[in-house]
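Yeah, one chain of the complex is gone here, protein chain that is, but the others are all in their spots.
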Amino acid sequence: MKSFSVGLIGAGRIGKIHIENLLHKIPNVKLKSVVDLEINDNLRTWATDMGVSKLTNDPNEIFKDPEIETVLICSPTDTHAKFIQEAAKVNKNVFCEKPIDTDIKRIKETLSIVKETGIKLMVGFNRRFDRNFLRCYESVASGQIGEPQIIKITSRDPAPPPIDYIKVSGGIFLDMTIHDWDMARFQAGSEVEEIYATGSVLIDPEIGKAGDIDTAVAVLKFKNGAIGIIDNTRQAVYGYDQRVEVFGSKGCVIADNEATNTVRIYTAECTNIDKIPYFFMERYMESYSTELKSFFECLRKNIEPKPNGEDGLQNVLVALAAQKSYEENRPVKISEIEKY
Amino acid sequence: MKSFSVGLIGAGRIGKIHIENLLHKIPNVKLKSVVDLEINDNLRTWATDMGVSKLTNDPNEIFKDPEIETVLICSPTDTHAKFIQEAAKVNKNVFCEKPIDTDIKRIKETLSIVKETGIKLMVGFNRRFDRNFLRCYESVASGQIGEPQIIKITSRDPAPPPIDYIKVSGGIFLDMTIHDWDMARFQAGSEVEEIYATGSVLIDPEIGKAGDIDTAVAVLKFKNGAIGIIDNTRQAVYGYDQRVEVFGSKGCVIADNEATNTVRIYTAECTNIDKIPYFFMERYMESYSTELKSFFECLRKNIEPKPNGEDGLQNVLVALAAQKSYEENRPVKISEIEKY
Amino acid sequence: MKSFSVGLIGAGRIGKIHIENLLHKIPNVKLKSVVDLEINDNLRTWATDMGVSKLTNDPNEIFKDPEIETVLICSPTDTHAKFIQEAAKVNKNVFCEKPIDTDIKRIKETLSIVKETGIKLMVGFNRRFDRNFLRCYESVASGQIGEPQIIKITSRDPAPPPIDYIKVSGGIFLDMTIHDWDMARFQAGSEVEEIYATGSVLIDPEIGKAGDIDTAVAVLKFKNGAIGIIDNTRQAVYGYDQRVEVFGSKGCVIADNEATNTVRIYTAECTNIDKIPYFFMERYMESYSTELKSFFECLRKNIEPKPNGEDGLQNVLVALAAQKSYEENRPVKISEIEKY
Partner (left out) sequence: MKSFSVGLIGAGRIGKIHIENLLHKIPNVKLKSVVDLEINDNLRTWATDMGVSKLTNDPNEIFKDPEIETVLICSPTDTHAKFIQEAAKVNKNVFCEKPIDTDIKRIKETLSIVKETGIKLMVGFNRRFDRNFLRCYESVASGQIGEPQIIKITSRDPAPPPIDYIKVSGGIFLDMTIHDWDMARFQAGSEVEEIYATGSVLIDPEIGKAGDIDTAVAVLKFKNGAIGIIDNTRQAVYGYDQRVEVFGSKGCVIADNEATNTVRIYTAECTNIDKIPYFFMERYMESYSTELKSFFECLRKNIEPKPNGEDGLQNVLVALAAQKSYEENRPVKISEIEKY
């Protein structure tokens, strides 16, 4: 099996997850260098304990190292496009965390460089690799439920992020629903044509003051005729509610929440089940390693990884259309956004 | 316990269900007369076997009988308003099948006569009495899940009705979704302010030729801030898919489909469960008797039955707004419709 | 469809259930006479309200009425054998509540008269007609799970009966487990060869003082090689726990408890489901009408009803063997009992 020498940029929360997976769960991959622009003692200790062989603040240790043929970009969003472009120019394949960027022009420019150089680019919409949603997709893709007609996604966070985060997040449609746009497109097997989005501030008035909403609903019309429905909230007090349903001409497939355990407790009052997993670390941890395995598998087979740059672009287009729809209280076509 | 002498008009499919319940399941009620304008041998035999004491084609046998104080109206929709008005004028309480009418003016006129005469009027939105949706409502109404924020209704028929029926049905929003408007309002505990509805012809092109759609999605904004989501289809090949979910500030309550039985079969290939109940006769039969019990209970206690005439009106207002929204592809406020 | 004229003896709790079913749920059956030896005002009022046409304390009103061809026996256990014999002698078919008797000799004598006269006899082990256990049986009988190898029955009452009842009940194995012996034999499709039974007094010491146990476990060896496991308790505080599992060479089928409703409530503490149905009135009501329908269907088709007299006999044999096994703390063969 072909081995890969890998460099990773950005050892924050998600970067650390990828580092751990690269070191312990992905066979035949060697993590040669980790770059972080703000190395402190905590990070240094963590990296040593983990067995990271090189930690540096210079991205060129990756870009200029001829041995490294694959780059994982986990740095802040506003550096993604730049690093993808740099990697492409030195002909290294890229796995980049979502989103590529929030600016359509900049995304298109980046994708065009990717195309020219012929490198492979995967964008980190990890939920596609959740065992439940993947199983759902397999059922749909195999034709078992016929033509998809209605796609329903429930996606609710357990608690809102800090207001300071909300302020720079780009809004709920770009920050939180971005995963759901991808999931809806993934399951539908088609691109979005028109969107109607609405929402309210029902959780915390501070979120409203920060210019955002905390509860959102969107209706998507796909090119293949299917209709998508997404509901989001920043606060589901009972846990991280993540469900997908695809209804089709020959049946329906439902991927429910994961259970924390299989125990039911029957008492004189009622029957109890433990709460669902609290957040993405509990729910999606496995999906991150499955995602990376898929990425390296594609590199090995020399096939296009999915989700790719085009997925990254489409998801942002839908997000921006949703924002416009919410602001103007009317359905918005993706083509209205696409031209920018 | 006070007894009631009852007359029933319209011994069609739903009328027969009520007759059977009145005879066998509702205590202290005497079904004195059944009126049907088109009595044939089949009906006559059925009535005799069932133990109906009087079957006639003259409504005056009910309206002019001083002993009968309660009328059940199960005749075709276009006769509902007329019969309610007639019953009101002779001071008889009324249970009327949904809808009161499809014309707003005529509904309002009827409700104003109901109000003047002081009779009690219940409208037959039986799903409120389904044990699952009622339990859901109790949880919401008790405050257990806090303020309702998102109401989701899945409501899918197993197979489309004949095209001839579709043509005179008034359209999917008035014919099929009418139950879901009521359910959404019931669970939300609030009235609809604005609606966005969309849909497609995905099941049968003949439905499109008849001027209707067969797949519909609606987003409701309630006056209390809650957002409702409804999805309908005329054909779910796996059975009658009827689910309700209410998400609130303190939790979430989900009423799932009824199971046909509790059996799971594990084999070397997969685990099997039997299909969900086929249609409303299998799913909602119990709700019809619970509904009538509630009606007579309200009469006994001299309290307003629910759902009442106002519910009947609101559900039609929402249906017409949905139709307008679909046609004009924009969110429509109920107030736009209400003024008619 | 052939009609039946029916007489019923014994209008106690279970007799009333059958009367109501005969009047309202079983087509083409006429309940001509109800006999009860102790008619009081309550019963008289109940019978009138229900529409019973004749209520008498003389069994001959049934046995000497040539029009009545079918007798339902719901009187106390010690009268069952006598009434079956009387009915057989005047050539009337019999549905008899379980058990036929608790004395093996008397059962055999009764069955021999049944055989001679050629009447049809069904014994009221209604649980066979529970939609879940019936579905389980269908799966097993169809061969879907291959040869049955392990049959597991969980059968737990919600609360113990009064001590006075316990004293005359014949013991837990004859009174409570009798239904489970029948269910195990039904699902296994084979007769019991040997049994090991044990138990304790864990619920109420008064039950022990009355010479009985309140918690029991039995292991059955069937002639076809299958092994059965039954556990009973007189008190499951969370409701009437009634489950069946059949494991076979090609799979496993599990019939779980019925749910009171399909609602799940998710809160910050846990997920709640309502309690399971409280007792047999909630759980098995439907099975009683299904049972009677099956009985009349067999009469119509002139085929042997099941469960029949032989089932009644076998279940008592197993119960007595269980009692002996418990008392002597050793496995007991049915053949040790059968010879009496």
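Labels for the chains are A, B and C, by order of writing; each one numbers its residues from 1.
Assume a residue touches a chain if its C-beta (ideal position, glycine included) is under 8 Å from a C-beta of that chain, and two chains touch if they have at least 3 such contacts.
None of these values were measured; they are calculated from a predicted model.
**Student:** In the complete assembly, which of C:137, C:238, C:266 or C:284 touches the absent chain?
**Tutor:** C:238
**Student:** Touch as defined at the start, partner being the missing chain; which of C:59, C:251, C:277 or C:309 qualifies?
**Tutor:** Only one listed residue reaches the unshown chain, and that is C:251.
**Student:** Given that one chain is not shown, which residue among A:141, A:265 or A:281 touches it?
**Tutor:** A:265
**Student:** Check the options A:75, A:102, A:198 or A:257 and report the residue that touches the missing chain.
**Tutor:** A:257
**Student:** Given the full complex, what residues of chain B touch the hidden partner chain?
**Tutor:** 237-239, 241, 264, 266-276
**Student:** Identify the residues of chain A touching the omitted chain, counting contacts across the whole complex.
**Tutor:** On the chain A side, contact with the omitted chain comes from 23-24, 131-132, 135-136, 139, 144-145, 250-268, 274.
**Student:** Take the complete complex as the reference. Which residues in chain C touch the chain that isn't displayed?
**Tutor:** Within chain C, the residues touching the omitted chain are 147, 149-150, 152, 154, 156, 196, 198-200, 202-203, 215, 217, 219, 221, 225, 227, 229, 231, 233, 235-238, 241, 247, 249-252, 329-331.
Everything below uses one rule, namely that only the chains that are shown with their structure count from here on.
**Student:** Using mean CA coordinates as chain centres, what's the chain B-chain C distance in Å?
**Tutor:** Whole-Å distance between the two chain centres: 40.
**Student:** Could you grab the centroid distance between chain A and chain C? Build each centroid from C-alpha atoms only and quote it in angstrom.
**Tutor:** 58
**Student:** Tell me, which residues of chain A touch at least two other chains?
**Tutor:** Residue numbers touching two or more other chains: 237-238, 241.
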